Structures are given as structure tokens and as C-alpha cells.
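Got a structure here, written out as C-alpha cells. Questions coming.
Omission of a single protein chain aside, the complex is shown with its protein chains in their original locations.
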Amino acid sequence: MTQVFLAGVLGVLFSVGTYLVLRRDVVRVVWGITIISQSANVYLVTMGGFDGLGPILSGHGGGGPPPTDPIVQALVLTAIVIGFGTTALALVLTYRVYEEHGTIDMYELGGNR
Amino acid sequence: MTSPSGRTTVISQTVARIVVPIILVTAIALLFRGHNLPGGGFIGAVLAAVAFALVYVIFGLDFIQREILDISPDGSERHRLVENYRWMASLGLAIAVGSSLVPLVFDFPFLTQGVLFLEHLPLYGELEVASAFAFDLGVFFAVVGGLLTIVAEVGNE
Amino acid sequence: MFEEEPNRERSPSSLPFCLTTPKSALPTISGVQPTPEVVLAVVFLPFLAAAFTPAVYRLLGERTAYFAAAVALVTLGLVTDQYLAGAHGTVSFDWIPSLGISLAFYVDGLALLIAFLASGVGVLILTYSGGYMHGEPGQAKYYATLLAFMGSMLGVALAGDLVALFVFWELTSLSSFILIGHYTSEEASQYAARKSMLITVSGGLFMLVGFVLLVWASGQTTAIEGTTYSIPLLVEHADAIREVLMASALFVPVLALVGLGAATKSAQVPFHVWLPNAMEAPTPVSAFLHSATMVKAGVYLVGRFRPLFLPEEAAVLGDWTLIFAVLGLLTMTVAAILAVSATDIKELLAYSTASHLGLIIGAFGFANSYGAEAGAFHILNHASFKAALFLVAGIIAHEAGTRKIEKLGGLRKHLPVTGAIAVVASLSMAGLPPFNGFYSKELLFEATYYAAKDAGGIAWLFPVVAVFGSVFTFLYSIKFASLFFGDEPDELGHVHRPPVAMLVPPAILGVLVLAISAAPNVFIEALIGDVYGSVVPGEAHSFSVHFPTELTPYVLMSIVTIAVGAISFPFYDRIHDAINAVLRGPVRANWWYDNFVEGLTDTSVVVTPKIQTGLLRTYATWGLFGFVALALGGYAAAGVSMPAIDGLSVSLPIVLVLLVALVAAFAVDIAPSHVAGVLTLSIVGFMVAIFYIAADAPDLALTQLTVETLVLVIFLLVLDRLPAFYGDAPDRFVSLRDGVLSVAVGATVFLTVLFSTDASPNPLLKEFFIARAGVPAEHGPLFTDFGGGSNIVNVILVDFRGFDTMGEISVVVMASLAILTLIRMRGQGESQ
């Protein structure tokens, strides 16, 4: 099932994220990454389709209508937690960058190496 | 060390005193029922971490150290709390890996999970024991420990 | 792999190596098989001795020279042993059998000649070093490297396998690098060492490509089974190899590639530039490596491959001749002119060496037999007189304290024996009869003459150029000899007597020059005839030379050379100045080298920071551009067509939630402050959580909600400590560029989603998990083949894909460690 609406939404979210990543303010860069990685998660969930039930079996033993794809949900769960870890790291890194350099302006951090 | 406690109100502290235990209970419930209903080690762990984070935001780290863990928050003890969280994370990881190594002894591959049905128990009748719970418990502690280390260390600054 | 176990009994089964070349395979071989142990010892004894040299130096001190000389003497003895035994053929040890590469050695006339030079001159040079290097630093390194070099050179001479040849070839370059840079703190030494390494090793790489193509060609012929790296085998099937190369238009490229290797090593124009600088090395090194042996490797290579590339019935002006005769004669002339321009005796000798190497390569370039004769003979002659002259130059530099030509003169009073040696060697170098240099030069003239006569037309340039170049050879040779005559310049201080250790080696070489001059045919019969046999295709015969008794065209060429030389010698200084006046800027090959190397460095310094700006935006721009280009390129290349779009296909709540998320994302983009941005960002996160609910993913929704809360907390905690930097006002161009890239990324993602959601592969995995997650209706008390839970997602996480979870909790624990480290390592840095 072509998901043209979701394709559009994800496209725009990635655009916004990309634009933020290219900014000078380190905090905005972190926002950009957050948006991009959340969009990636949404994309994965989209792969599961929207026409089933929640992936909880009604009682032990199965039966009932087919649930949505549980695999992508498991994958996204993993991705969310990993994403949390990296976002936290990026944030603390931002703080440490500020401590070391006294600025969070990418241009001022620059230097050709 | 700056403590944000000065900026929180009595109301928020009161609310927290009520809400935090509820969250913690919910978190543990999520951990236990995870195999059959929405929940599991992850979600429980993150929720528990949220509860602690709430306490921290509202009361400050000093409060936890002083009131809950009975540690005086001066120089040498400064990292004690974080150390405890870190232990919890390490232990959680050890539980998860250790429990996954058990099947190797029985000639099953790493991480093989089994389900044991104990039947005809007095009172209980039938009890389902899934080895996956041990793994989930490891996940719970690892994630709670990890997240709390992060929150506490950041807050420590 | 081979092992060296010379004492084993020599039954075929117990031998750790195999003799891969039965006599039947090489029909031209007439001698006896070389002795494997001896051949191995010849090559590896010097390496072994080199390894022990530091220890020996601790024991013997400066007398290590005589230890090294003794090693060389033993090696010379072993070579002689093989020579006297009449050894001819291949010995081979397995090295990399999977590739067909073996450590093979091939003994024939050419190999023996070079081996004699390497070990024989080695003995003299190492003895001479005992006097010359007195009190110099780094002697252990010096002797170890010289011995290793000698081993490498012997390896080059004896190699019978392309890779083995290349191995020793590069090892000679390497030892040359270390020896040229002997005075490590001198800038000139460093410059010279790097130059020689850059030129010779690069050339070697080109040669390697040529070798690889040769091996490929060997695999294409039916004449050879499989592929071969064996040089004698390639030569034996030269016709078939040439045919393959011609058919695939690779003949000239291979010639050029192998030629590049030879030209760089033997300092042929325009790669001659490294040789004069190499004179920064101690003089014995110059004499050994840069006149008698290492530079001969290129010459050797040309000789070795001559029968492979040059058919028996070759055209007079074939590809081979056009490349090597032209290259050689050009080098001979240009380098001779440069030698006249030299102001330093070692520089003069260096250019002279390049010139004479050009003579040999040029001679080998001619398809007629005189060329091969000239080349073969001149290898020996040049080594004899040039090594002697270098040692003389070393004595002059050592005892007179200068190498400047203008500061030298009348040395015969102080250095009578040296003077005598110098005169003999110089006259031989000048090509004056009756010295040995004359005979080989005469053969070259003969070769050029007949080539011109046979081909006619422009080929007449060959003899003309040969004579022209020889005039300059005459000039600088006489100039060198004249240092011992005339008046002593005032600047010349006291000249010491050289120690015996320094005098005997050049004297021996001088005697050798005289001996060859007196009885050239003895030497030809003994060895040079075999060398000739090695460098001509097909059945070989020896040759002989005679003192001219009648006026042939080539005798006339010699007379012209000497006459013109004699007439112009009084004007030597003017010619010298004139050449130096012309040699400016781009006329000098050195100008190109220096500009190339400096240009590289300068370009690097200028260009690299422009690309590696240190700015994340540059990096991200390129990376994302790469992503977009790859994705779109992939879609376009596969010819994916736009899928049919059938409505929104999502429910209204999802549409609304996502629209809110979109609006929030835009709001983040234009947020007026950090806090506002973070709060708006969490709206995006919470909308995503609601989206998960709408998409029937309760676990995800719960996780997303809680994680989002935690992220918000951490964000706020961190932001509390950050300044309110918000000065993001990029110029319009930057904004536009970023905008275009963002849209491109968005469009790529849009297409990706569209294409991937269009597919509906069979849901094998999904169905399996749904079927297997729960508890089976029929089950025993213990089971592992079902998940045993009704929350399929959780069962996947802890059971089906528990391994992912293992990695994931590791990441979380590591993230906490990471943050601990980030904060606690502050100020603990190694920044010293």
C-alpha cells in the first residue's frame, strides 16, 4: 500500500531536520538529529502498515484478527532506546564543548584540521 | 553543584510525593506483565527512570542523597550516588548476559529462552515461568541504572 | 615457503625445495645445474652478516669493516665456485605456491657478471671503508646496510622469478635510501635520500605493473602451462608472450613500464636527477652503489629482458630500439654534457655514470649483435674504471679536504699512486685506445653505424649523436685526469697521504683496467661472451674484439671524437660556463622535480583546509549530498517507476497527528530561544507517540512517551548551563544552499518511502512470529520452541531477537559510561 501521505510527511521532517543540522548553533544541530532519528523511527513503523490490531495475542494460543507487523515495532523499540543514548551523549557533549571552548557557535569552533 | 530545588514550589513537591510512588509501582507492573501485555523491561525501566528524574528535578540530588540514601553530599561522597546507579547498570548487564549464558550449559544456543509450566501447585494452580523474565530483569536494571547515571551525572554538574 | 637446510641429504623427496627447471625445459642450457645451497648462501650470507653486524661492531669497533670485507670475500668465493663449476640453470624454492611465486635463482653469464661485480667490488669497497670511515658516526648501521645492499644486489643478479627480482630490486632502493641519508642530520642528505627513494621506488612500481602484465600474458599462451613468474621460462617462450602482448596492444605499454623501472634505477634522462644528489652518501657508497652496482640493476634489467622483447629477426627500428636506443643515447649525451657542467668531482662522476649507463642501455637498444656486445662488455669496463675513479675521488676529498674542481690541481706531487690510477681510469673512461673503454665504445659506434646503414634516413642520427656525446665524455674524462697535473691552486691546503686500506682497492681496480685493456679477449672468453649469450635471443655465440688495423667508418667515428675533443679541450672552461648559463629553470630536470614535490606540499597546504574546513556544515553537506546522489542514482539506474498513488491510505487521526508534528517541526526551526525550541521539539516527540498509538503500537507509544520525557529533562538540564546563542543569521546564499540540500534530502526520503511502501513481499516472518509468540495449545511442562507470551513485541525483544536487545542495553550502559567519562575526564587530559 503506497503511503503517499506518510512519504510526504517524512520527506518534510527529514528536510527540516537536515536544515537544522546545517545551522551554526550546536543545540539546533542536536535538534536536527533528534528530528531525523525520530522520523526514521516513524518510517519503520510505517513499514508495518496501519490495518491490523496491536500485536498482543488475545489470550494464550492465538486466534483473532491478524495484528500489525510486530517486527518493525520491536526494531523501533530498540532504535528508540539507542537513539536516547546517543541523544543524551550529544547533549552532554554540547555542554562540554561549551565548557572547553566557551561557545556553541560552529563557526567559532571551526579550525581547519 | 547547583541544585534546582530552590526553584520548585511546595505544590510540585507535594505532587511529586504522591506521583512518584505511583509511577514506580506502574513501572514495576509494566516489567512484570511485559511478556503478555504492553510493557516489559525497557518500558518499565524508562518509566522508573522518569520517576527518579522527577524526584531529582523537583527535590535536587542532595535530597536523594541525604534523605533517601543517607549520604552526606560533600566532596568525597559526591559521586557515591552515581556510583550506585552505575553498579546497578553493570549488574543488570551481568544478569542479562549471565542468564543468557545458562542455556549453553544445557547445550542450547546463547540466549535460548524456555517456558516452564508448573502445574498442580497448591493455591496457584498453574504457574508459567518464562526464563525470558530473568533477561527482562537484566534489561530493566541495566536501563534504569544507565539512565539514572546519565540524569544524575548531568544533574550533578 | 622455503627453509634453509643445506646439510640435508639431497634425495628429491627429502629436499625442502624443488628444482623446478629440469634441463629439458631450457634447451639452451649447456652448463651444470647450480648448487642450491651455494646460491642461497651467496644471497643470504650478506643479510645474515648484516643482522649480526651491530653485535660485531660492539666487539670489533671500526675493524668491522674487515669483517664485512671478509663476508664479501666469502661471497665472492662462492660466486667464483659456481662460475668455475660452469653453473647454468635455475634453482627454485617454493615461496607462495598458491600464486606460483617462488624464490627462484637463475645462474647464467649476465647473472654471474653482476654477482662478480657486487661481491668483488664489495670486497674492495668494504676494505676501503675501513680507512675512509675512520671516526665517522653510525658505523654499525653503515656496514649492516652495505652488507644488506650487497645481498640485495646479488639477489637482483641471480633472481629467476619476477617477484623475487622485484623484492631484491626494492631492497637495493631501500638500502640506497639509508646509505644516501647516512649523515642523517644534513638537509642535503635527506633531500637526496628522499629524491632517490621517490624516483627509484616509483619507477619500480611501474615495472611491477609491467611484470604483472607479463605474467598475465604467460597465462594466455598455450606454450606455458598456467601462468609463470619464472624469468627463464618467459624468455624461453618469448615468441608466444610477444604474440599475446601484440594481440592485446599491450606490447609497447609493457616495454614502457619495464623500461621505466630500468630508467629510474639507472638514472636515465629525465630521471637522472637523483644520481648527482646521491653523492651526499659517503664516497665508498657512491663508488659501490652509484657507479658499479645498484645503478647497474636497470642496465641488467634491460639486458635480462632483451631476449624476451627483441625477436631474433627484429626490425632495425622496432619498438625495442625506438625506446631503448633513443633513451640510452639521449642519456649518454645529455649526462655527458651535464658532467662537463659539474663543479664537484663527485658530481662530475655521477653525471658520467648516468652517461655511461645510457651508453650501455643504448647499446642494448640496438637489434644488431654489436649492440649486445657493446653493452655486455661495457658493464664490466665501466664498473672497473668508474669504481676506481670514485675511490680516487674519495681519496682526493678525504686528503685534500675539498671536492671542488676549481680548487684542485697538481695533485700528482702529493698523490702519485692515486694519480697513476686516475689517469689510467680516466683514459679508459674517455674511450681512448688502447684502454678497455675504447673497445666497448668502438662496439657501440659499430652498432649505431650498422643500425643507420640498415635503416637509413633519420637513423643516421644514431651515429651522429653517439659521436657528439662521446666528445663530451672525452672532455670531462681528460678534465678529471688533469686534476693531477698543472699548478696547485692557492686554496689547496696540505694534502695527506691516504692510508693503505684506501689505496689498495683503487689500485686493484686500476690493475684490472690495465688487464682488460691488455687482454680483452681473455675476459670476453671467460665471462663476457656468456653475458652476450644472456642478452641475445636464441642460440648465442661468443665474440672477440681486436685493435683496429684498418680505417672503418666506426674507427673514423672514434678518431673524430678524439680529435674534436682534443681541439676543444682548451676551451673547457668556456664550454663549462656556457652549459651552466643555459641550464636554468625548466631546462633542468631538477626544476621539474623540485616543483613537483614542492607543488604537492604547497597544494596540500592550500587545498586541504579548504575541504577539511573543520566545519560540521561542510561535512554534513557533502555527506548528505553523497547520500542523495547514491540513492537517486540507484533508483534511476534500476529504472524504478513511480508507483500508482491511491489516496492517502491512512486514517484521519494519523493525518492530524502528523500534521501537528510537522507544524511543530517547522516551529522548532524558527524557535526564538533554546527553551522554546526544546519545548516545541518535545511536541514533535509526543505527536510521534500519539502516532504510535494510532498505528496500533502500544509498546512503542509508552516507550516514546517516557523517553521523550527523559530527553526533555536532560535537554532542560543541559540548556540551563548553555548560553543563549542564537545568532544564526547566515547570508542568503548559504541559506539557499542549505534549503536546496534539505529539499533534496526530503525528496529522496519521500521517494524512498513511496517505493518501499509500494511493495508487499510475503509476510513470512510476521506470520511466523504471530504463530510462535504465544503458548501452544498442546505443550509439555517445559518448551523452548514457542515464545510463551502474548505480547509479541516483547517476545521478539527478549527471545526471537534478544540478541538485538543485548546490544541495545550495552549501548545504554555505554552511554552512561560515556557521559561519566565526558564529565569526569575533564582536566585529566594528556594534554602535556
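Letters are used for the chains, namely A, B and C, taken in the order the chains are written, and counting of residues starts over at 1 for each.
Keep this in mind: contacts are C-beta pairs under 8 Å (C-beta built on N, C-alpha and C of every residue); 3 or more make two chains touch, one makes a residue touch a chain.
Basically, contacts and distances are computed from a predicted model.
Student: According to its UniProt entry, is the unseen chain "Acetyl-CoA decarbonylase/synthase complex subunit epsilon", "Type 2 DNA topoisomerase 6 subunit A", "Na+/H+ antiporter subunit D" or "NADH dehydrogenase subunit H"?
Tutor: So, among "Acetyl-CoA decarbonylase/synthase complex subunit epsilon", "Type 2 DNA topoisomerase 6 subunit A", "Na+/H+ antiporter subunit D" or "NADH dehydrogenase subunit H", the name matching the hidden chain's UniProt entry is "Na+/H+ antiporter subunit D".
Student: Wait, the hidden chain, what does it touch out of the ones we have here?
Tutor: Checking the complete complex, the chain left out touches A, B, C.
Student: Who touches the missing chain here, C:Ile231, C:Val749 or C:Val793?
Tutor: Candidates C:Ile231, C:Val749 or C:Val793; residue touching the omitted chain: C:Val749.
Student: Of C:Gly486, C:Gly626 or C:Pro723, which residue touches the hidden chain?
Tutor: Answer from the full complex: C:Gly626 touches the omitted chain.
Student: Please pick, from C:Val212, C:Ala515 or C:Val564, the residue that touches the omitted chain in the full complex.
Tutor: The one listed residue touching the chain not shown is C:Val212.
Student: What does the interface between chain C and the hidden chain look like in terms of residue numbers?
Tutor: 1, 95-99, 138, 163, 166-167, 170-171, 173-174, 177, 181, 184-185, 187, 189-190, 193-194, 197-198, 201-202, 205-206, 208-209, 212-213, 215-217, 248, 250, 597, 600-605, 607-608, 611-612, 614, 616, 618-620, 622-627, 630-641, 749, 751-753, 755-769, 771-772, 776, 784-785, 799-804, 806-808, 810-811, 813-815, 817-818, 820-826, 828-832
Student: Can you list, in ascending order, the chain B residues touching the missing chain?
Tutor: 90-91, 93-94, 97, 101, 103-104, 108-113
Student: By the contact definition given up top, give the residues of chain A that touch the hidden chain.
Tutor: Its contact residues with the unshown chain are 21, 26, 29, 33, 36-37, 39-41, 43-44, 47, 71-72, 75, 78-79, 82, 85-86, 89-90, 93-94, 96-97, 100-101, 109, 111, 113.
The definition used in the following text is that only the chains that are shown with their structure count from here on.
Student: As a test of whether you follow the contact definition, which chain pair has the most C-beta contact pairs?
Tutor: Contact tally peaks for the chain pair A-C.
Student: From the mean C-alpha coordinate of chain A to that of chain B, what's the distance rounded to whole Å?
Tutor: Roughly 24 Å separates the two chain centres.
Student: Spell out, as numbers or ranges, the residues of chain C touching 2 or more other chains.
Tutor: 698-699, 703, 707, 710, 714, 718, 721, 775, 790-791, 793, 797, 805, 812, 815, 819, 823 - these are the residues of chain C that touch more than one other chain.
Student: At which residue positions does chain A touch at least two other chains?
Tutor: In chain A, 54, 56, 60, 77, 81, 84-85, 88, 91-92, 95 touch at least two other chains.
Student: Name, in rising order, each residue of chain B that touches chain C in their complex.
Tutor: Where chain B meets chain C, its residues are 4, 30, 34-43, 46-47, 49-50, 53, 57, 79, 82, 85-86, 89-90, 92-93, 96-97, 100, 108, 110-119, 128, 130, 132, 135-136, 138-139, 142-143, 145-147, 149-151, 153-157.
Student: In the complex of these two chains, what residues of chain B are touching chain A?
Tutor: These residues of chain B touch chain A: 36-38, 42, 46, 143, 146-147, 150, 154, 157.
Student: Give every residue of chain C touching chain B within the complex, in rising order.
Tutor: On the chain C side, the touching residues are 698-699, 702-703, 706-707, 709-710, 713-714, 717-718, 720-721, 775, 779-784, 786-791, 793-795, 797-799, 802-803, 805-806, 809-810, 812-813, 815-817, 819-820, 823-824.
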